[in-house]
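A single protein chain has been omitted from the complex, and every remaining protein chain is retained in its original position.
Labels A, B and C are assigned to the chains in the order they are written; within every chain, residues are numbered from 1.
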Amino acid sequence: MLEVGNLACSRGDHRLFSGLSFSLHAGQIMQVQGANGSGKTSLLRTLCGFITPDEGGISWNGKPVGELGEDYYAELLYIGHLNAIKDELNALENLQMSAGLAGYTVTEQQAVAALKRMGLQRREHLPVRVLSQGQRRRVALARLLISDAHLWILDEPLTALDVGAVGLMQELIGEHLSKDGMVIFTTHQPLQVAGVQTRELVLS
Amino acid sequence: MSWADFFAMNGYAFYVWGSYGAALLVFAIEIVMVRHRRKVTLRELRLMRDEMGEMEQGKRYDA
Amino acid sequence: MNKLSLFGLLSLVIRRDLLLAMRRRADVLTTLVFFVMVVSLFPLGVGPEPEMLRKMASGVVWVAALLASMLSLPRMFSADYLDGTLEQMLLAPQSLTALVLGKIVAHWMLSGLPLVLIAPVLGLQFDMSAQALGMLVLALLLGTPILSMIGAVGAALTLGLRGGGVLVSLLVLPLCIPVLIFGAGAVEAVTSGMSAVSNLSLLAAFMLFALVFTPFVAAQALRISME
Partner (left out) sequence: MAINWFKYSAPTTFYGLAGKLIPYFAWAAAILFVIGLYIGFFVAPTDAVQSEAYRIMFIHVPASILSMFIYLVMAGYAALGLIFKTRLSAMMAQALAPTGALFAFISLWTGALWGKPMWGAWWVWDARLTSELILLFLYLGFIALQASIEDSRRADKAGALLAIVGSVNVPIIYFSVKWWNTLHQGSTIKFSGTSMHIAMQQAMLAMLIACWLYAIAVTLARVRSIILEREANTTWVNELPEMKVQS
């Protein structure tokens, strides 16, 4: 369970939000909403521990994430604005390297299967450089399939994706939630997961 | 010892007065810069405050 | 799904950086060519007398190595920073310190090791004796990792800043002075018929000291820079 209590965050001298509290349980999904510059990305980055909050705390299963440190990171999967993939590598290598940096190894079959599910069959060995923006985003999102993290933190996951891929994402999130996963995300596009109530957090 | 002797520093005038002159100059420049910085900072803060005040007044008229 | 050991992570990061460098060889070659050019320019500037060249050889090679390693420093983390990989590295469930150590090792293999290997050839241009050449290689072998280690701290601190390239040299060069002194001193000791043991052991001590602290400090600097 992710618990956030009385969180306050600022960039430079500008206070983005304060007094923010919520909790997220297994099987729940939450969408962070707000205008540009309201601090959606900053909130997600704070949850990942990149930004130290001005006030308040974040705890995971009752323990402050600062104390958990790397044990918390093992439970967390973050996909940000940037795809974190290398132009010089092909899709398969990228996926295997990402898994390695996240602390585990995947076999080639697993990685190929994940890429196939993301609609990238027969493109595994192409350098990422030649792929389209949408396809690159799919390579990044393939990490969701090979990770066993409980908490997904997704910043604009649907950017550059076509209708088919958006549908696939809804499917993936649904599966994740049904396995007691948690998702917290931002998006400007509609995202409905069948059978699950999406909670909303509005930043002003 | 006359003043002239004093300033001549037994032939080392250039070195001695060069040292103290430079030190004095550095101190003077630093003091001027610190004061200037304070003046500039205060001026900017006043401008910022006045702008904020006008914005709030503008809001009041709108309402 | 298998968990990766700390050593596994270390070797993965090194393999990854080497693989990436192999796909873009130009970056590695630039550093090397710069090193060769700077060293070769010195005789043109000071004149061709072999006596003088022999005397300044070690110093010239060391200063050139210092400058060449500064050239490649800004790239150490910036590519990963720009494409978001660094964010993922910060979220790695293993220690970030180990990860940074991996990147330092990879950086040394790509920018320090080539300099060590080519240095004897350049030493011949300066008419150095075989003994002095051997010592030069040994000293560079001990000293260039320190440049990568201290450099990592500087590169992490200046990540994503305007003019980061110049700034990193400004921060790192003064801190590298002991390396220059002991490294060039070792070679000079050999040429003047003295023992280079004290120089080398000081260099080795400095390297161990840096090895213990700099990966951790660089990791902290990365966290600061990513905020």
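Operating definition for what follows: contacts are C-beta pairs under 8 Å (C-beta built on N, C-alpha and C of every residue); 3 or more make two chains touch, one makes a residue touch a chain.
Quick caveat, the model's predicted, so the values are computed rather than measured.
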- Quick one: jot down which shown chains the absent chain touches. A, B, C
- Sole touch to the unshown chain from C:8, C:120, C:134 or C:178: residue C:178
- Note on the structure: Residue positions on subunit B contacting the omitted chain are 6, 9-12, 14-16, 18-20, 22-23, 26-27, 30-31, 34-35, 37-38, 41-50, 52
- Message: Could you pull out which residues of subunit A are in touch with the chain that's been left out?
- Response: 11-13
- Query: Footprint of the hidden chain on subunit C, which residues?
  - Reply: 153, 157-158, 161-164, 167, 170-171, 173-175, 177-178, 181-182, 185, 202, 206, 213, 217, 220-221, 224-225, 227
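Criterion: only the chains that are shown with their structure count from here on.
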- Message: Measuring centre to centre with CA averages, how many angstrom lie between subunit A and subunit C?
- Response: 36
- In whole angstrom, the CA-centroid distance of subunit B from subunit C equals 42
- Item | Distance from subunit B to subunit A - Cα centre to Cα centre, in angstrom | 51
- Contacts with two or more other chains occur in subunit C at residues none
- Note on the structure: Multi-chain touching residues of subunit A, meaning two or more other chains, are none
- Message: Taking the touch rule as given, give the residues of subunit A at its contact with subunit C in the complex, in rising order.
- Response: 48-52, 70-71, 73-74, 76, 78, 80-89, 93, 97-98, 100-106, 110, 146, 148
- In the complex formed with subunit A, which residues of subunit C make contact? 1-4, 8-9, 12-13, 16, 19-20, 23-24, 82-85, 87-95, 99, 223, 226-227
